[in-house]
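Every protein chain of the complex appears in place save one, which is left out.
== subunit A ==
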Amino acid sequence: MKDTGNLNKEYRQVYQTMCEYLYTKNINKLIRKDILADILAIAEEGQLRGASPHETFGDYESFCDEVSKNAIAETKLETISLYLGAFLMLFSLSFLKELLFSLQTTLQLGYLLYDRADFCMYFTDFLMITLVMYIYQRYAFHLPKMRILIIIIGFIVIDGGMYLIAPYLLPAKMHIPLLFIGCICFICVIMLSLSYWLRHKHYQQFLNYKSTSGGENDVLQK
């Protein structure tokens, strides 16, 4: 989110809510950064002219929906690689943290003894960061004061659910082979790099086309 220091309270609230809502939309992340900067500039100019946020933007949710419909979307591969990479990164870091604390034992055994409780905690964190925050931000324009309940309920359901179900699905201590940990870390790096590369490639294609001052319709159009 850009620096909103120049905005008054009303405009700042609207802008921040738009940012939250647009974070749930399928837009190339670099393009989204540009869009949020544009929206901030529109808000600042609107404020300077004495217009209200409603006079400047109209219906806020419809405005954001139209913006996301017309912006360059993130491809499925970008989205999948990002979320998969993030998921694997969480567990890679968790495995590596456990390895650091029990390196000698792990090397002797040839595998890492991983606590079910740790697995539940990290899985819960992932679901909270992705699913619950998505729902929280998606309803940015609705029931603003009630949204905190979404987080509380989400946490209780996911955390409680995990701890209830996990004992039936997983042993108390899991034996994680070192090769598996290595593969997880490797795939994590590949996925995050792929997501990064794709995002920047699509953004750069768009910028390059702009700088050559288009002569014909091209394949970049979606």
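By our rule, contacts are C-beta pairs under 8 Å (C-beta built on N, C-alpha and C of every residue); 3 or more make two chains touch, one makes a residue touch a chain; residues count from 1.
Throughout what follows, contacts and distances are computed from a predicted model.
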| item | value |
| --- | --- |
| Chain not present in the shown complex, as UniProt names it (candidates "PadR family transcriptional regulator PadR", "ABC transporter permease", "Stage III sporulation protein AA" or "Pilus assembly protein PilO") | "PadR family transcriptional regulator PadR" |
| Residue of A:N70, A:T105, A:T130 or A:Q204 touching the missing chain in the full complex | A:N70 |
| For subunit A, the residues touching the chain missing from this view | 6, 35, 38-42, 44-46, 48-49, 55-59, 63, 66-67, 69-72, 206, 209-210, 213-218, 220-222 |
